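With one protein chain held back, the other chains of the complex are shown just where they sit.
Let's turn to chain A:
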């Protein structure tokens, strides 16, 4: 469908779809994302929804939204502030208006702007009348009314007819940005194949929305955002939870081990359980346990049996699993604990993001109980991080924490599909024979890794008993000997420290090599930190960036890297947990940048903080206003590399 109207070029756009939690905003956002991905834009998404499945209709706390940032260049974040807001009711408008910059486009479904709904949303008057929205380009459209009229022929109830309004909105916005429409039409045909009337109504609503944009005088311009240059390869759009599930499947294939997932449903980790339950054909067994403790217990039992035991959860679940993780430390069995972090403490903010479980993962057990910690930095990176966590668990016979979070779990980005033959292989090296002298010693260690033998039941001659009581060095029988306990505590720690020998040097992005400020982070803050550093560099500031995948142990050269810089800034979505670890281990006077709003860090705000630190060290003032006005978040060097 070609447009006859004027077409303007843009290099990037941020759109937020917002409505009631029953309005289908997540689906709308997903579809728009798929259209943009297949068009070839780089993109990053941020779903944001309430913990309540159906909060009271029309209220502020029932508002669900989906933000998508798409561009003709390499981008790192879902964007700070939307250029376009689609608001399906008064509550959606009110809840999101504060995030909009001046001049933003607002498309409003006027249908629900009734006195009753305005009151529910907390408006004392209709904001569409008067000057409330004078700073924005507002398009009041009766999306619901037009949808109902357009789908009349299918004989649906008024309620069912109105439910297609999200597809009308999607059609309209797809027209505005010249998105390809075939994918969505095919998707709707598949999704509603069994209910032809609903299928036809949705397709019709989608097309009518597009045509409305094309014909109405309300929209005079459409926009074009060209495809982004990307490295050659096959791409797909992927969320962190999906990539993580695929990574676990891949870890099973690359190690030759069957995967056993023991899990209890919890937001925002449940999708990993759902996804893995579909891949039994890949040798994956999923067990939905009676509670968090049984989930990890069964996983540990499966590990003892020679499977790759995995449990998936979020912070409250980790609290319950702690004792079993301690048992895995003592029995020195491989085990993956996936913590998709959410806002805490306690039940906290189940559907919002945070990275405040780092210290829980590090220290949340009794006794000296070291556990390696690995963190992915983006949705697609969850795949590689899962394989890396499995490598450590299997090689070193240890439980390993994989710390994802709500932002990368539900957010998505284009992901270059890996070549399977290029993935690392993991060798379980099961014990098959007794040691010299005909005895089997379950706690006799490998000299290089300090790992103990993994002898699985069914192996003749290697019958042995393990458990939570302290083990005697070598033979593994119960030992209360003071010197042995001291030795074993130190050995378990040394084994985890030894993992650092297998890690590559820390990559530091310091384009000029002259930066005096290092910004270091971990996990999902990679995007905002990277985008903020680019802004600072565009404004002439020199800043280095490093991102930690391994939080325990740290890479061997981390201390040297930190000491090369005058100032070390540590942005985190917590009150300074990585900061505390760096300070304790390296005696470096780190500077914290901490937000716990349940939302990703905003690149623009972070850039201000970095800029002021860079300015302070250089004794000058850095003016970021030009960089902020510039719409591009890409730096030229990066772009060149991407377009090779």
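Brief remarks follow.
Going forward, a contact is a pair of C-beta atoms (placed from the backbone, for glycine too) under 8 Å apart; a residue touches a chain by one contact, two chains touch by 3 or more; residues count from 1.
To be clear about the criterion, contacts and distances are computed from a predicted model.
The subunit not displayed here is recorded in UniProt as "2-oxoacid:ferredoxin oxidoreductase subunit beta", chosen from "Peptidase M16", "2-oxoacid:ferredoxin oxidoreductase subunit beta", "Outer membrane lipoprotein carrier protein LolA" or "ABC-2 type transport system permease protein".
Here one chain is not drawn; of A:262, A:376 or A:600, the residue touching it is A:262.
Here the missing chain is touched by one residue of A:302, A:358 or A:580, and it is A:302. For the chain missing from the display, the contacting residue among A:17, A:287 or A:396 is A:287, taking the whole complex into account.
Touch with the chain that is not drawn comes from one residue among A:59, A:147, A:241 or A:324, which is A:324. Counting over the whole complex, chain A has residues 34, 37-38, 40, 183, 230-238, 246, 249-250, 253, 258, 260, 262, 279-285, 287, 289-291, 293-294, 297-307, 309, 323-324, 326-327, 331, 383, 417-421, 457-469, 477-478 touching the chain that is not drawn.
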